[in-house]
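Structure provided below as structure tokens; questions to follow.
Note that one protein chain of the assembly has been removed; the remaining protein chains are unaltered in position.
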Amino acid sequence: MANATIENVKKSFGDVEVLHGISCDIRDGEFIVILGPSGCGKSTLLRLIAGLEKITSGTIKIEERVVNDLEPADRDIAMVFQNYALYPHMTVFNNMAYGLKIRKMTKEEIRNRVHKAAEILELSELLNRKPRQLSGGQRQRVAMGRCIVREPKLFLFDEPLSNLDAKLRVQMRLEIRRLHQSLNITSIYVTHDQVEAMTLADRLIVMDKGFAGQIGTPLEVYEKPANKFVAGFIGSPAMNFFDAEMAGDGKSIRLSSGEGLQLSGEGVTETAEKTVTVGIRPEHFVICDENKAQIHLRTDLVEKLGADTLVHGYFKDNGDALTLRLNGIQHFDRNNLLPMWVAPENVHVFNQQSGDRLN
Amino acid sequence: MVRNQPWLTFITHLIILLGILVLIFPIYVTFVASTHTLETILSVPMPMLPGNELINNYLTVLTAGSNSVGVSVGRMMINSLIMALGIAFGKIVISLIAAYALVYFRFRFRLFFFWLIFITLMLPVEVRILPTYEVVAKMGLLNSYTGLILPLIASATATFLFRQFFMSIPNELCEAARVDGAGPIRFFIDIVLPMSRTSIAALFVILFIYGWNQYLWPLLITTDEQFYTMLIGIKRMLDVGEGQVEWQLVMASTMLAIIPPVIVVVQMQKQFIQGLTETEK
Partner (left out) sequence: MEKQRVVFNNKVLPYMLLAPQVAITLVFFIWPASQSLFLSVLQQDPFGLSSTFVWFDNFSTIFTDEIYRKSLGTTAIFSLLVTLASMSVALLLAVLANRVLFTGRVYKTLIIWPYAVATMVAGVLWYFLFNPTAGIISHLLKSMNYDWNHGLYEGQAFFLVVFASVWRQVSYNFIFFLAGLQSIPPSLIEASAIDGASPFRRFWTIVFPLLSPTSFFLIVVNVVYAFFDTFGVVDAITGGGPNHATDIMVFKVYHDGFKGLDYGGSAAQSVILMGVVILLTIIQFRYIERKVHY
């Protein structure tokens, strides 16, 4: 258990800089998820922390100790790899014990630790099997067991669930969460799956093109995305974006159709821009009576998913496409004009050029 | 099979059996000849069924040898075995570590070494026999096991095969080992070597046969009968000038030269085929 600090970490491969300075303080026992699309540098960041790659500049500290030049084995970390990286010729027991043997631990101690970890992970029956005799979920657990026995300061996960099928992924996600709650080891977890990220994380680092787009709790990231990228990346279906004009001293926005929406609180206080990008999540539209309506949607296609219904359509008198998510199964005809209302706190305003949040 | 055509199936079996007959026939005759006296063999046509001299002939060659060669076939078999095992083990060890260096390290002149080794793919021993002979002679290695083995153990084929295999080992395995605290030597011994078992076995079969069946090289550098391999011994037994070839002994020796590699191939058929198709020569 330990805290860790990442300070302005940069990484270049040859002439190409892939990480442009990432900083983050990780608290003791915290579960950090690094989320981002492929190629955003999230795995690279994890590998830098693990020591599998050398950082170009910046500092990485684990429990106040600078580890920049230490070998992975000397950093007191453990890592779960995407394809498990189990040694195929060793039994489950030996896979878990290997790192301990190298550290010249006594046989007694090794056996105790492995059996304890196996019990936690329900692997006790499988200790004499080879990895190829195990199912995907079991392999995943062995990979975690290999980390647990080491009792590391830092637990690193590199997309550990991406090779599992959907059902197993949900199950393993819960197990990882449970494991973290009982062991309370500081963890850093890389994934491109936002459901995993939202459910596992104490805090999220949302990455884009080598930058940390936002660092915050899942709710912060969902409710107040720091920029258009984060806003669009989190949430499914993705947030709707459309252009609008600022109005009413920055407290509201107006669409080209003439309809408008209220902003919460102070609204947009300081901006020179008149045209902005507005983002609203599909689940935040509320269908209401005509007299309460702020905006109108012309329906196009309706997808009924069972638990909810997706309505695709356009703004009235405007080409911008919109998607709505409504609870339960609802019926709409095509080309129907729907009156709608959006709560002010659910209207996000972004700078049209930079994409930064304005309200 | 798509459709059953009895007559086609019949012809199929017939042709294959005919082919197998042609393949086995010379061995059968050799075996029969090795069980008769020289007189019986020379009484044309020789009988087509085994005679009574089997034990006698084989004992003679194994312990005493023939009149034209002063060393027993037993001794030659040991020489062939030493050469075959030496080449097989030597090549495997040298290639394993060289391939490991090429795949798992980045160092100066790596490309240079890569090509230096792989250029030898192009140069079978046959095209450079004379100067190689001179090098070995100057080093005083004529008539020695070292001289028989050493020049034949650096071939690029095995290195190439292991390199291919190492490159197919997932990166994560190496990273996991590093996180576990294994350095390059431990990783090699604990992870890479055990994982290479099947490749090593396959290569061993191929190389054993390659070594056992070497002919031109031992022909050049063994003038001392004590170092004759099976094949050289057989050749010398045939070289009797105007004298009479002792066919019964030659045939017994030939059987003894064939049996070990054939047993290896038949017993380790799976590894043999894998080795052959993976090394692609």
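Letters A and B mark the chains as written, and numbering starts fresh at 1 in each.
Keep in mind that, in the parts below, a contact is a pair of C-beta atoms (placed from the backbone, for glycine too) under 8 Å apart; a residue touches a chain by one contact, two chains touch by 3 or more.
Every value quoted in this text rests on a predicted model; they were computed, and no experiment measured them.
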Among the chains presented, those that the missing one touches: B
Residue among B:Val61, B:Ala98 or B:Leu207 that touches the chain left out of view: B:Ala98
Selected residue (touches chain absent from view) among B:Leu8, B:Leu59 or B:Ile189: B:Leu8
Absent-chain interface as seen on chain B, which is shown: 1-3, 5, 8-9, 12-13, 15-16, 19-20, 22-27, 29-30, 33, 41-42, 44-46, 48, 93-95, 97-98, 100-107, 110-111, 113-114, 116-117, 119-124, 126-136, 150-151, 153-154, 159, 164, 167, 171, 174-175, 178, 183-185, 187, 209, 212-213, 215-216, 219-220, 231, 234-235, 238, 247, 250-251, 254, 257-258, 261-262, 264-266, 269, 272-273, 276-277, 280-281
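Heads up, the rule we're going with is that only the chains that are shown with their structure count from here on.
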Residues on chain B engaged by chain A in the complex (per definition of touch): 170, 172-173, 175-182, 186, 190-191, 194-195, 197
Chain B partner contacts - residues on chain A that touch it in the complex: 50, 52, 71-74, 77-79, 81-90, 98-99, 102-103, 146
